[in-house]
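Every protein chain of the complex appears in place save one, which is left out.
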Amino acid sequence: MSRRDGKKWRAGVLGATGMVGQRLVKLLADHPWFELTGVAASERSTGKTYADAVRWHLEGPIPEEARKLVVKDLEPTLDCDFVFSALDSSVAGKTEEDFARAGYPVLSNSKNHRMDPDVPLLIPEVNASHAEAIRVQRKNRGYDTGFIVTNPNCSTAGLVLVLKPLADVFGLEKIFVVTLQALSGAGYPGVPSLDILGNVVPFISGEEEKMEAEPQKLLGKWDGSRFIDAGLGISAHCNRVPVVDGHLECASVRLKKTATLDEVREALRSFEVSPELASLPTGLKHPIVVQNEDDRPQPRKDANTGHGMAAVVGRVRECPLLDVKLTLLSHNLVRGAAGAALLNAELLAARGYLKARISNNARNAEPVTR
Amino acid sequence: MSRRDGKKWRAGVLGATGMVGQRLVKLLADHPWFELTGVAASERSTGKTYADAVRWHLEGPIPEEARKLVVKDLEPTLDCDFVFSALDSSVAGKTEEDFARAGYPVLSNSKNHRMDPDVPLLIPEVNASHAEAIRVQRKNRGYDTGFIVTNPNCSTAGLVLVLKPLADVFGLEKIFVVTLQALSGAGYPGVPSLDILGNVVPFISGEEEKMEAEPQKLLGKWDGSRFIDAGLGISAHCNRVPVVDGHLECASVRLKKTATLDEVREALRSFEVSPELASLPTGLKHPIVVQNEDDRPQPRKDANTGHGMAAVVGRVRECPLLDVKLTLLSHNLVRGAAGAALLNAELLAARGYLKARISNNARNAEPVTR
Amino acid sequence: MSRRDGKKWRAGVLGATGMVGQRLVKLLADHPWFELTGVAASERSTGKTYADAVRWHLEGPIPEEARKLVVKDLEPTLDCDFVFSALDSSVAGKTEEDFARAGYPVLSNSKNHRMDPDVPLLIPEVNASHAEAIRVQRKNRGYDTGFIVTNPNCSTAGLVLVLKPLADVFGLEKIFVVTLQALSGAGYPGVPSLDILGNVVPFISGEEEKMEAEPQKLLGKWDGSRFIDAGLGISAHCNRVPVVDGHLECASVRLKKTATLDEVREALRSFEVSPELASLPTGLKHPIVVQNEDDRPQPRKDANTGHGMAAVVGRVRECPLLDVKLTLLSHNLVRGAAGAALLNAELLAARGYLKARISNNARNAEPVTR
Partner (left out) sequence: MSRRDGKKWRAGVLGATGMVGQRLVKLLADHPWFELTGVAASERSTGKTYADAVRWHLEGPIPEEARKLVVKDLEPTLDCDFVFSALDSSVAGKTEEDFARAGYPVLSNSKNHRMDPDVPLLIPEVNASHAEAIRVQRKNRGYDTGFIVTNPNCSTAGLVLVLKPLADVFGLEKIFVVTLQALSGAGYPGVPSLDILGNVVPFISGEEEKMEAEPQKLLGKWDGSRFIDAGLGISAHCNRVPVVDGHLECASVRLKKTATLDEVREALRSFEVSPELASLPTGLKHPIVVQNEDDRPQPRKDANTGHGMAAVVGRVRECPLLDVKLTLLSHNLVRGAAGAALLNAELLAARGYLKARISNNARNAEPVTR
C-alpha cells in the first residue's frame, strides 16, 4: 500500500518522546508503507534532535531515521501526511482538533475524543466498519482531508479483542474484569519504585471508568449516523502490579447462548480476520492465541506474542456466577497503544482515507509551482 | 486464662519448621496464656534442636524458648496440652487424626479436615458457635479429650471476615473475587524467583476451589447436628504476585437489602466483636479497618495492620453488575494462618475445651504416683 | 536527660515531609528526652497540617503529636529549642546557617556543611571528640547558642562504623568498597520503577565522591583548631538495587598490623561504646553485629537489626589483594540519616550543648514578663 506517487506515506508522531511515542517511532522504523518524517513534543524538547530530546526506554538503539529529526512544537505544520498522537490528555484534545482541522488525519491514542459521538473508537479486528463515521465527523466539524480516529485504552484493547468472537458466536451479556496492569502503562517516570516494589496498588485513576465505557462503543454499532452502544453489563477493578510490560486481566463473562467450554475455546482459537485485515503489515491472521497450560498467560513470558499484537488467553473454565472464567494478556504499549494506532492507520490507508500532503521541503524548494 | 493449676497451657507445633510453623513459634513467644513446649516436623529435622533444624525467615531472632527444643517426629506423644498443626496436606490428614484420638486438641491450618461434616471451620469473629460441633465430632469419632478444629485457607480468611458484617446487616447473595496473593502463601522454597520476578502467575493450585467452598461453611450455620451452607454464589480467580506478605482481593458483592455506600462503609467500620472475643490475647475489638485513601490498602504498607490480624478494606464503591465493589487485604500468614489458629485456640481455651495433659517430664519424674 | 526546667527539649524538623524527615518525626514520637514541636518544609506544604502535607511512607500511622502541627516555612522562627535538618541540598546550605545564626543548634543530615573546616561530621561511636569543634565554629562564625553539626552520607555511616574498631585495633590503610544501595536513599518519588524493577543502576550522582572523602574526616582527628584527615586510600563504586531499605556494602581492607580473621571478627564483635554513649536513648552498647551465616547480612532480613542503628557484618574472609574481605549492611534511613542525626542530638544534649529557647507560645502568653 503506498501513495499514488508510489512513495511511502509520511508519518508524524505527536508526543514522540513519551513511552507510547517511542514505541511508535520504533514500530515505524522499516515500516513497509510509512516513513517517519516528523516528531513533535512539548516545549521542553522542541528544537533538539530526537536523539537529544528522548530518554530512550526500549531495547536496542534509537532508529537511525529518527535520531536526527528535529523535535517540533505542537503546531499543525508538521512535515508529514498524517499524524499519530501519543499526547498527554492535558493537551491532546485541542491539539488533535487543530491538526484535523489543518487537514491531517490524526490517529490518536489519547482518551480525549474516544467517546465523541462522531469519532471512531477503532480496533480493526473488532469494528472496522466504524471508520465510516469519518464522513459524518468531517461534515459535522468542517474538516476537509483531516479527521480524528482513536484507539481504546490499553486495558480495554486486549479485553475487547477477546470478547469479539464470543460476542459474534454466542452473544455477550455481562463482563466482570479485574486487571493486573504493567508499569509502562503509567508512562515515565510514572510509578515511583518505592510505591510498587514488592507491592500492588489497587487503583489507577480513571481506568475503571474507561473499561466500563469503551467496550460499549467498540462492540456496538455505527448505524450510519450515530454509534449504538452494545448494552453490556461491565464491572472493572483495576490494579497496578510490578511488571514492566503486559496487562493481565481476569474476566468472567455471561453469554447469551449456552456454550460448552470447548466451544468457547474453539471460538477464540478459530477467530480469524478478513483477508483485508490479514494483509495489513501489523495485522495478525489469528490475533487471539489460546494457551493450554494451567499457569499461563504470564506477562513477562507472553506479552510479546505475535510481536505484541496478539491477545493471549488461558485458563478457560466455568464460572459459578456467570458462565465462563478466563485469563487474558496483551501488550499494553503495542496492542494497547502504539501498535493499535498503527494498525488503525494501516486500515485507513488501505481504505483510501489518507492523502499525500505537499511536503514542507517541496514547498520550500518549489514555491512557484504551488 | 490459664489451666486450673494456674500454669500456662503447653502448646505444641506440628510442622514447626515451615513458614506457618515459624509464625506460630514467633506468636507463641511471650504469649500470656500459652507456652511452647514441643515442636515436631518431618523426618529430615527430627533429633535436631529447633535452632539447627529451621531456616528462619522472620524478622528478628528465633525466640529463646524455641531454640533448644528438640524437634520430634509426628507421633502423638508430644509433650504439650494441645497442638497446632501447620503440616503439609500430604501428611496432615492422618497425623491430625492420630493426635486427636490420642487426646490432643488439634488446631489445624491444613486443608484436609476443613470440610469434614463434624469439624468446625472456625473464625471466632464469624462463626464462634460452630465450636459446638466438637461434641458431635467426639461422639462420632470416639475422641475423648481430643478434637480437630480448623481455620480457613489464607485467602478465604480475610474475605469472610469482611463479608461477615455485610451478611449480618444486609444479607449476602453473590460474591465475585479476584486475588493477588503473596509469595509467602506458597511456603518455602515455594515460588522460584525466575517465575515471578517482574511477573504475575494467574494460577494457584486448588485455591479457587477452596475460596468458592469454604465461605459457604463459614457463613453458614451449625444446627446442632450438622453444618448448613450459606447458599452463596461465589466465583474466584486466584493470582500470585511478587509481594512478600499480604493477600489483596478485589471483590464485588450482591446484597439482599438495598444499601448506600455509606451504609456499607459504616457496617464495616462499626463491626465490633463480643466482649468475650475482645478479651482474647490475639483478638481485636475492631478486626476490620476501613481506609479512605483512593489507593489503599496495599500489601507492603498495610499487611501488618492490627498486628496482622485485621482485614483492611478500601475503595468501597458501586459495582455496575452486583452492588458494591471493594478491595481488601489481610496478612496471609497471620490472619490467614498462624494467627487464625492461635485465635481459635484462645477461644477454645476460654470456653473450656482445653485440658491439662500430664507432662512427659512429670511422668518421668514421678512414675509411682500414676 | 532533660532541660534545666525538667521538661523535654523541644525539637523542630526542617524538611519534615521528605523520607528522612518522616523518619525523624517517627523516631521523635515517645522520645524520652525530646518532643516534636515544630515542622517546616518547602512552600508547597506550608500552612497545612502535617497530616495533610505529608505523603506518609512509613509503616503505622503518623504519630499523633505530629498530625496537627502546622507546617511552617524555612524561616528561623520555628518554635523549638533546636532543629534537625533533612533539607534538600539545594536549600540546606543557607537555611542551616540562618538557623544557627538565629541561635538554633542544627543537626543536619544534608551534605552542604559536612566538609566545612569548622563543622563536625559526627558519628558518636566514632569521633565524639569532634564535637569540640563547635566552640571554634561559634567563634569563627559569630554564632551564639546556635551551631551546625552534621552526620555523614547514608552509605558512609555504616562503613565507617565498621571500620572504627579495625582502625583502633589494627590500624587502617586502604579500603575498597562497592555499595548496593536501597531505593529509599533516593527519596520520594526518587527512582522510577521502570528504571529499577528487575534491574540495577550502576551510578548514584555524587555518592562515590562522598564515600571517598567523608571517612577521611570521620576517622581523622580534631586537634583543637582543625580536622586532620585519616590519610586513607579509599575507592568506592556505588550502585542502586531494587531493595526498599538497607545499604549493603562489599568491602576489602588493608590493615596496618597483621591480624587473623578471628582477630578481626573479635575486634568487630567486641566493639563496645562508652557508658556515656550507651546511655543515650538511641545508642546501642554494641553497635556492630557480626553474623556467622554464609549468606548474611541481607537487606530485607537484617536492616532493622538494633532498631536500624546497628551495622551488621558478615562474611569476614581473606582478601587476595588487601587483607580482609567483608560484607556490611546498615539501615540507610536510620543509621544512615534520621537515627544518625538523632544520636548526634542526644550526645550534644548530654554534653550540655543544647539550651532551652523561650517558646513562642510562652512569648505570646506572657508578653509583659519579657
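Note that the chains are named A, B and C in the order they appear, and that numbering of residues resets to 1 at the start of each chain.
We take it that a residue touches a chain if its C-beta (ideal position, glycine included) is under 8 Å from a C-beta of that chain, and two chains touch if they have at least 3 such contacts.
All figures in this text were calculated on a predicted structure; none of them were measured in a lab.
Just so you know, the chain we are not showing touches A, B, C across the whole complex. Of B:L172, B:V191, B:A303 or B:L329, it is B:V191 that touches the chain left out of the display.
Across the entire complex, the residue among C:A29, C:M115, C:V178 or C:A356 in touch with the chain not shown is C:V178. Only one of the listed residues, A:T46, A:N304 or A:S359, touches the absent chain: A:N304. One of C:T46, C:T145 or C:Q298 touches the chain omitted from the figure, and that residue is C:Q298. Contact between chain B and the unshown chain involves residues 57, 183-184, 188-198, 242-244. By the touch definition given at the top, chain C reaches the unshown chain through residues 174, 176, 178, 180, 197-203, 205, 212, 233-235, 237, 239, 241-244, 248, 250, 252, 294-301, 314-315, 319-322, 325, 327. Residues of chain A in touch with the missing chain: 59, 197-198, 244, 300-301, 304.
Heads up, the rule we're going with is that only the chains that are shown with their structure count from here on.
If each chain is reduced to the centroid of its CA atoms, chain A and chain C end up 49 Å from each other. Per-chain Cα centroids separate chain A from chain B by 45 Å.
Separation between the centroids of chain B and chain C, computed from CA atoms only, is 42 Å.
Multi-chain contact residues of chain C, defined as those touching 2 or more other chains: 197-198, 244.
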